Every structure is written in structure tokens, then in C-alpha cells.
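Take a look at this one; I'll ask things after.
Coming up: chain A.
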Amino acid sequence: MSKNINIHVHHLTRVEGHGNIVVNVTDGTIEKCEWQVPEAPRFFEAMVRGRRWDDIQTIVSRICGICSITHSLASTKAVEDALDIEVSEQADTLRILMHYSEQLQSHVLHVGYLVAPDLFTAPSVVPLVPKAPDAVKTIIRAHRVANQWSDLLAGRTTHPTTLKPGGLTKIPTEKELRQLQETLKATVNDLVTICEVVLSVADKLPNFTRDTEYISLKQDNPPTYTFYHGDITSTDCNGDGPVHIRDWEKVANEYVSPQSTAKWTRWHRDAYAVGALARFNNNADLLSPLGKKVADMFGLKKGNCNPFMNNIAQLVECAHVVETSIEMIDRLLTNGLKEEKISVTPKAGRGSGCVEAPRGILFHTYEFDKNGDCVAANICIPTNQNHANIQKDFEAFVPQFMDRGQDDLRHGMEMLVRSYDPCISCSTHMLNVEFVK
Partner candidate 1 sequence: MCEGSGSQKDIYLPELATIRKKQKFTRLEMYYHVELDSEKELGHKAGQFVEVSIAGIGEAPISISSSPTQTGFELVVRNAGSVTNAIHNLDTGAKIGIRGPFGKGYPVDELKGKNIVFICGGLGLAPQRSFINYVLDNRDQYDDVEILLGTKCFEDRFYVDEITKWAQRSDVNFVETLDVGCDQWKGNVGVVTTIIPKVKTDLSKAHVLVCGPPIMYKFVLMSLAEAKVPKENIFVNLERRMKCGVGKCGHCQMNNQYVCQSGPVYRFSELGHVPEAI
Partner candidate 2 sequence: MSKPRVAIFDFACCEGCQLQIVNLEEEILDLIGVVDVVEWREAMSEQSQEYDIALIEGSITRPEDEERIKEIRKRAKILVALGACATIGGVNKLKNNFDLDEVKTCVYGQDAGMPHLATGMTKAVDEVVPVDFKIHGCPIDRKEFTYVVRCLLMGKTPVIPDYPVCVECKAKENVCRWEYNEVCLGPIIRAGCGARCPSTNFRCFGCRGYVENPNVEAAKEVMDKYGLTIDDLKQKMELFGSKQEPTI
């Protein structure tokens, strides 16, 4: 086997956004091993300046098409925090329900369409259609359910139109919620099928572990496997308590890397990871019964440090959000749905919103002047927080898997990046934030 390796993956496929993999090994010595992010920067934080409080969501939703609901929720929460706007319990529950639809949509898309081809050694899902039509159709069906679910709660599947600081512009009818609940109940079986299909090829996931820090939200009151409320925690937080979301900048510690148009982050160590596995590692005890069952199926346990298992943690979460939503709908229906009027008076203020995107924790902060016009913004997206960790994984992965030859190594590294479910087009943002006081 050759001791020379030269990998240059320009624009990695089956991920959202543009990333490159570069590896040079000469005579067994690693000369270069890099994860690069050349995505065209879009400068959202600069662009929102001067825009009004009620336009922020519309703009920043466009950071990412795949997690647009998450960006919309984070920004809306941030605006509400800044402008001291209260949200009713009903609106809060409906938003969480909306958020779950995106978790399911994004996870099914990722595992089913983007990762599955790797496990079945196909270049894409297209050749799988004739090979495993039933499996593909099951995946499509689950994906469709997730999208119809977002359609109902968010107004559409991508870039929500029902979110407004203070609540929701439109709520579903009780009949629609009941129908959704029926659909979700019917989807449980499909999810189990998908898990079984993935389990049958799970041995294709490389056995690779690297100890790192896992960061996610944590909610104690009531204890919840949270995506939406709570504070920031980490597997390295040994009793030094969760960090309030307004202080997220102290967690992210962003810096510019010459390898990337997106900024990188670090907290207790050189790098940390966010995403489904991070949430699992911090909150696994709070999973729904079906979520726990799926974890058991794959032998996934708290403290897992195999980045490839993030794919499995996503399946666990699919089960969890569907099962939990069925309950949430019961609660909504028991309380009865009420039309709510929203009224907002702009004022000066600064606020933060933090929610879990499917691919990890997401932070938004805005500052407004007295007219409610935005004067400063800072956004830190999950994929950026994973970039440094991916680089560290590469540095550990290459020596370990180099012997398998260039093609296998390249494929392994591609899979490794994909397992983070990166969403690179979210890139861009601010360093040395200086808020106008």
C-alpha cells in the first residue's frame, strides 16, 4: 500500500453548503490535513442593521433553508427578550410543536437521503430507488409527514410565515391538530422500520472515538429533553452550573480560522461538538420511552464519543419528537385553542435567543434602538461550532485509517463530515461584538 496520499475533495457532496477536505501524506507523514469552508459569506449580522424588529425573522430565516424554523425561533425569542414581550403558554407549546417538525424533517432528510447512500455504498439515494423501493418510500413518507407538519404550524415547510414576536399569526384548528396527531401515530411504525433498516447496515459506521466536549441546552424546570428552553450546558461542566443563554458568547469564544469563511469556536478545550449526540450525551435520561428504545436498539449510551453515532442519535430524536408531540397535542386539545391578539410596542433593548437546531445549539443576539430598529446582531450557528471539532477529528482519524488506502480514507472522512450534518451555508458572523450602549 502506498505511503502517499493526496486527497482534495472540492465541494463535498450531500451536505448543505460548501466544504473541502484536503489531506497530503508523503512517505507516511501527514503534511496537511484540513477541513476547509469556502462557502460564500453572506454577512447577515451586518445586513440586519437598520431593519425593524418585525423584519428580523424574515431576514435571518434565510440563513439556512434546512433549519429555517430554528433560526426563526431563535431570532424571535431574541427579539422578545430584547423588547420584553411575553408569549402565552399556548403559543409556546405550538412553537415547540413547530420546532419538532423541523427536527424530524431535517433528521430524516439527513439520515435517509444523505447518509443512507454511504451505508449502502451508493453515490446517492437515486440508485437506491430500484434497489430498495420500500425503504426509500418509507423514508419519503416520514419526510412528507414532517413537512406537512411544518406546513400546518409554520405556514410552510421552509421559512415560516406564522411566527411573530409575541406569538403566532395563525394557529391550526383543533380538527387539523387532531388529524396531525393521527398522522404522527401512524408514523411511529415507519420510524421503527427506518431504524431497523439503518440497524441492518450500522456496522458500516466506522468504529472511531475521540473524547471531546459536548455542548447543548439543558432544561431543569420541568426536566425536559429540550430543544427550545433552558440554559447552556456541557459534558465538561463539572458542577460549575449551566450558563445563561444571554452569556453564550462566553461559551462560543469565536475566532477566525484561515481555513474557513465561517468562524470557529472553543470552550473548555480546543474544540467542542454540538448536535444530536451532544444533546443525547447531556440529556439522554429525559428521552421518551420510544426514544430510549431506539437508543437501546443501537446500544447507544450516554458518554458516547463516536462522532458517527450522531446519525443514530438523530434517529433517537426522531422517535422522541414524534412521541412527545402526540402528547403535546393531547394537552393542547384538552386546554382548547384560543385565538390570541398580539400587540407589541417597540423599545430599546438587547436580547438573546437560543434553541437547538437539528444539527446543534444555535445562538442569536440583537440590540434595538428606541424605535425598534436593529443596531447590532450576533449569530453563532451550530455548524460553525462543529468546524474545529471536525478538524480535530480529522487529525485523529487520518493516522488511524490511513492504512486503508486513499479511497477508503477519503470516503471515511466524507462520512465523518456528513455525520455532523453540517449546514455550511449558515456561515458568517461577527467577532469582537461591540454593542452600542
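Note that in this section contacts are C-beta pairs under 8 Å (C-beta built on N, C-alpha and C of every residue); 3 or more make two chains touch, one makes a residue touch a chain; residues count from 1.
Picked so that all candidates are chains of the complex that A comes from, given by their letters.
Computed from a prediction, not measured in an experiment: that's the story for all the values here.
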Touching candidate - 1 or 2 - for chain A as found in this complex: 2
Chain A - residues contacting candidate 2, complex: 11, 13-17, 38-43, 45-52, 55, 58-59, 62-66, 68, 109, 113-114, 117, 123-126, 129, 137, 140-141, 143-144, 147, 155-159, 161-162, 164, 169-170, 256, 258, 260-261, 263, 425-426, 428-432
